[in-house]
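Right, I'll just put the structure down here and ask away after.
Missing here: one protein chain of the complex. Every other protein chain is in place.
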Amino acid sequence: MASTTAEPRRPAVGPARRPGFVGWFDPRGRRLGGIAFLVNRITGIGLVVYLYLHLVILALLAQGPTAWDTFIEVALSPPFLALDVILLAGILIHGLNGIRVGLVGLGLVASRQRALFVALMAIAALVALAGGLRIFTAG
Amino acid sequence: MTSDQPAAARPEAGPRMVPGFVGQVLSGAALLVLLGLHMIAQHFVVPSGLRDFAAVVDWLRNPVVIVLEVAFLVVVTYHALLGVRAILFDFGFSERTEHRITGFLAVVGIATVAYGVALVAAILDAA
Amino acid sequence: MTETAPALRTTRFVVSRRKEGDDPGALRYDTYDVAVGPRTTILDALVAIRRHLDPGLTFRHSCFHASCGTCGMRVDGREGLACVTPVPSGAEVVVEPLANLPVVSDLVVDMEVFYEAFDEAGRPLVRASESVPGSTPAEGIEELERYEDCIECGICLSACPVAGSDPRYVGPAALAAAWRVVEEPRGRDPGPVVRLMDDEQAAWRCHLAWECSEACPSGVDPATAIMRIRRSAASARARRLFSFGGTR
Partner (left out) sequence: MTITRLPRQPYHVLVVGGGGTGGALAHDLVLRGFRVTLVERGEVTSGTTGRHHGLLHSGARYAVKDRESAVECIEERRILGRVCPGTFEENDGLFVAITDEDVAYEPLFFESCLASGIPARRVSRAEALRLEPNLNPELKMAVQVPDATMDAMRMPLRFFATAKAGGAVIRPWTAVTELLVTDRVVGGARVRDLANGVEEEIRADLVVNATGPWAGQVAVMAGCDVPIRPSPGVILAVRGRWCNMVINHLHASGDGDIIVPQRGLSVVGTSSWVVEDPDDLGVPEDHVERMYVEGAKMIPAIRHAERRAAWSAARPLIGSRDADSGRELSRTFKCFDHRETDGVEGFVTISGGKGTTLRAMAETTADVICRKMGVDAPCQTREVVTLPHTAYYAA
């Protein structure tokens, strides 16, 4: 046996999670449920940001037909539609995971959370795929 | 909740607040319905998803739609800000700061709904 | 007596050496090369390091068989009991103290907060024995045994993302212990325990990450216990809501 004392350096996993935001945002060492929690928060924050963006953009409607219809043209461009697909995926993940959180979190389904998460996320993926196709083809 | 006190000193259950979690689940359940209606009503009834100005205004003249949209706005704001509150509370602020956060978010929520209602009026006015 | 295993390999141990009062984010690690066999556990290796390389390395241990719960730590970022965690097959392994508890020295954490929450929940119960004449084992003892299996190691608290964010949360172990009291009250009134746990900083603080149940080395399932407390509390609230003027 030999010993060496190395320079301080950051190993693969690092020190204990910091308190607050940084702590729960840190995915290292997380398992399925922890990832679900993380994903739910990230999508949640994204949706809050979207909600306020949406409300601000709707103000264009109050400026009359020209402003709105110009915006609609932009909104139908492919990059914008791609954002729509991301939005749809976010809503599906957050909403369907929310069903799991509600059922499990009130103790209605106390212990099947893992299966529920996998099943609901599979549904989310399928619907997001179908919705994405429709968004692009219907435009 | 007075969690600064040791648990044993906390008052026996009087009338208790509904925990944020229950509010979140109930509003979330309502959103599943309201968001569905909102998406169908606003984006899926026409092939292109988004609609031109005339169509939006026409749609908004229906009082049922106005009620649904305002209800959606109230619930989605409540759900969103309750979520923000839960995230902020995980920073472990003091009880006092938490009360302030709750108050601030309540003001934001009321302002958001007021803005939405005013917007509907303004849109109908602009047409 | 020596290790009988012939095939020894060398693993580099990267061990956290943070001390009480250091910045929690401070990166202080020492490395040690240890010869390990197929049966060598993390604890065996730490004992060997302390014995042969660095007598100043501090860590907790007692029973060596996953019964006392003192050697909970994080191995490559995942919580586990060092005494039953085999040394991983990689060339290097990172060993750190449990998260969400104050570090005293190296791999030693201060368990005070953990045990205080435990005391709040009601003391953990020792299993009643069914084979002794005169004893009265509970119905469904197999189910109940899960909570008696808690070895108070603090691993659930370390794995919990909420406990990581906010130290006011009473944590999974205490909540599981509380539910244990409800399931087998042994003559006590479990009502006060449910009311105590029906709190924003208790059962309702959980965000369902399920990390506690996944990490538990003893097969206790705190997350499910938390959900059962919630159901019990929620239905009590609902009953109150729908029985106007009725007695609480």
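The first chain written gets the first letter, and so on, giving A, B and C; residue counts start at 1 in each chain.
Simple rule for what comes next: a residue touches a chain if its C-beta (ideal position, glycine included) is under 8 Å from a C-beta of that chain, and two chains touch if they have at least 3 such contacts.
Small disclaimer: the values here were computed from a predicted structure and weren't measured.
For the chain that does not appear, the touching partners among the shown chains are C.
Interface note for the absent chain: among C:Val36, C:Cys83 or C:Leu98, the touching residue is C:Cys83.
In the full complex, chain C touches the omitted chain through residues 1-5, 19-20, 39, 41, 51, 55-68, 70, 83-84, 104-106, 108, 111-112, 114-116, 118-119, 123, 125-127, 129-132, 135, 145, 148-149, 151-152, 218-219.
Assume only the chains that are shown with their structure count from here on.
A complete topology is adopted by the chain contact network, contact being made between every pair of chains.
Across the two interfaces under comparison, A-B and A-C, the one joined by more C-beta contacts turns out to be A-C.
With centres defined as mean CA coordinates, chain C is found 30 Å away from chain A.
In chain C, the positions touching at least two other chains are 162, 165-167, 207, 230, 234.
Contacts with at least two other chains are made by residues 21-22, 90-92 of chain B. Taken together, the chain C residues at the contact with chain B in this complex read 120, 162, 165-168, 170, 192, 195-196, 198-201, 204, 207, 230, 234, 237, 248. Residues of chain B that touch chain A in their complex: 21-22, 25, 28-29, 31-32, 35, 47-54, 56-57, 76-77, 80-81, 83-84, 87, 90-92, 112, 115-116, 119, 122-123, 125-126. If you check the complex, the residues on chain A that touch chain C are 1-6, 8-21, 23-24, 28-34, 36-38, 100-101, 104-108, 110-111, 113-114.
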